[in-house]
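My questions will all concern the structure given below.
Just one protein chain is left out here, and the rest sit where they should.
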Amino acid sequence: MTDARRRASASQRGGRAPVLFVVPAAVAVGFLAVPLAGLLGRTPWGSLAAELATPRVLEALRLSLVCSLGAVAVSVALGVPLAFLLARVDFPGRNLVRALTTLPMVLPPVVGGVALLLAFGRRGVAGQWLDRAFGITLPFTTAGAILAEAFVAMPFLVITCEAGLRAMDRRFEDAAATLGAGRWTTLRRVTLPLVAPSLWAGIALCWARALGEFGATITFAGNLPGVTQTMPLAVYLALETDLEAAIALSLILLAISAAVLVALRDRWFPTA
Amino acid sequence: MPRSRTRLAAVLAAVALTLAGCGGNDSGGGSGAGSPEEIKVFAAASLTAAFNELGPRFTAANGGTKVTFNFAGSQALATQIQQGAPADVFASADTANMDKVEDLVGDPQVFASNLLQIVVEQGNPKAIQGLDDLADPDLKVVLAAPDVPAGRYAAEILGRANVTVKPVSQEDNVKAVVTKVSLGEADAGIVYVTDVTAGGGKVEGVDIPEDQNVVATYPIATVKASNAVEQAQAFMDLVRSPEGQQVLNKYGFLPPPTS
Partner (left out) sequence: MSLEAKVEVALGRLRLDAELAVATGELVVLLGPNGAGKTTLLRALAGLVAPDHGRVVLDGVVLEDTGAGVHVATERRPVGFVFQDYLLFPHLSALENVAFGLRARGTPRAEARRRAAAWLERVGLAEHARSRPRALSGGQAQRVALARALVSDPRLLLLDEPLAALDAASRAEVRRDLRRHLASFDGTRLLVTHDPLEAIALADRLVVLEGGTVTQTGTPAEVSARPRSRYVAELVGVNLFRGRATGAVVELDGGGVLVAAGDHHGEVFAAVHPHAVALHRRAPEGTPRNVWAGTADTLDIVGDRVRARVAGPVPIVAEVTAAAAGELRLADGGPVWATVKATEVTVYPA
């Protein structure tokens, strides 16, 4: 094959790699892959099963699942209606509300934890009232951990849902109306099924974020095995004394994150 | 297979392998820190105030050599040193954590001791008189985590006093315990006497009887892998000197136990 033809056929297939980009791209891959390789390389595969069965690890795992799923439930209950309003209703201050919803995404989690303390701590703005009126305090409780995780994870759900709702062709709802469907029926049988892919993607992201949450949890909810010591906290503490346990826990978190990515691959990496 | 694609894959693989090769070695060797112009001191959280005062004094007396501190729970610092973190000096709140790194440091010397105290909010709103009160299930008590020196000391104290406490949280360094109490989130905690002093007007202390209290011993050592060993030794000497002892004393530390 002549050079010219090779060049031509390569560009047909999608282009030769511009040499200028190859090196930085390779560094990027290395940057992302090496830490993961390091984790896998240092895993004590032999004693892994034993590590994973220790009470501490199982406790942290159970708590993480309970809290992250609780955070997802809170996020769905509050976030989906919010997404609807943001997508469909032009209310005064909508842009402000949208900015507010995305704030936890850019806020450093520890800052989020501090903010939660100032709001819902025993002396907090809302926390005081909760304590006086209902005797409810949130710090140091599992509910507090769920709140902290919901705080950082809900924005992912809201943003994804809102995007899905906006992308939907609203004329399907018109069609449903002409067929006699009231608003609730339309929502149930047309709108929600049509935005279901976005909804699931949002839930997956929300769950993954909640599962990995550390800074806000340790600052606001505290750290007590069985009550508030979720897996990320357990990893952090184990790191200081028991590296093997830390690695085992990290591996679990890594596996879950990978599973979420695989489940979402069609959404994030659509293949033509 | 198209030549350009194999070439690309080969380059990516090569770079990835190179970077992996450059990765850390795992036996805690690591490279030391600090050009002779600067040294890094890893010190237990309870030493924060005292060492922050000693730092500038050291710089002034040692031809401008800067000191940067890494304050954290001693257990965290020990692990970091094991993993090869660049430290020149290590000051621990207990001998156990110093023993953890005994192969990596020079001869440790005890330079101070500390007693523990119950810390409560200013004004003692819950009227806590002693260790027995901490067993009250309605009280929110925060302790340092069991692996943190302060946590281990607290467990020992509670054991001696025969009191069972269910903490609502286990913080990973002793300063965090003080924070939770001063914020009003927790009602009480067990910390060092020096922490209560450092906590200023927000907290006050309730004494623990001498027969139940524990004397925390603080060893200090230079790190072998340091490349500023002279300066490291100089810092260690300052801490143990009368001047250093005076500063420590000011913050509530007691002299090293004579035994």
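Of note:
By written order: A and B. Residues from 1 in each chain.
Here is the rule we use: a contact is a pair of C-beta atoms (placed from the backbone, for glycine too) under 8 Å apart; a residue touches a chain by one contact, two chains touch by 3 or more.
Here the structure is a predicted model, which means the values were calculated and not measured.
The chain not shown here is in contact, across the full complex, with A. Screening A:Leu194, A:Ala216, A:Ala234 or A:Ile247 against the full complex identifies A:Leu194 as the residue touching the chain left out.
Looking at A:Val23, A:Leu40 or A:Leu179, the residue that reaches the missing chain in the full complex is A:Leu179.
The omitted chain makes contact with subunit A at the following residues, 169, 171-172, 174-182, 185, 189-190, 193-194, 196.
Here is the rule we go by: only the chains that are shown with their structure count from here on.
Look at where the CA atoms of subunit A average out and do the same for subunit B: the two points lie 33 Å apart.
Subunit A meets subunit B in the complex at residues 6, 10, 13, 16-17, 22-23, 25-27, 29-31, 33-34, 37-38, 42, 117, 121-123, 139-140, 218, 222-225, 227-229, 236-237, 239-241, 243. By the touch rule above, subunit B contacts subunit A in their complex via residues 2-4, 7-8, 11-12, 14-16, 18-20, 23, 26, 73, 75-76, 78-79, 140, 142, 145, 147, 167-172, 180, 183-186.
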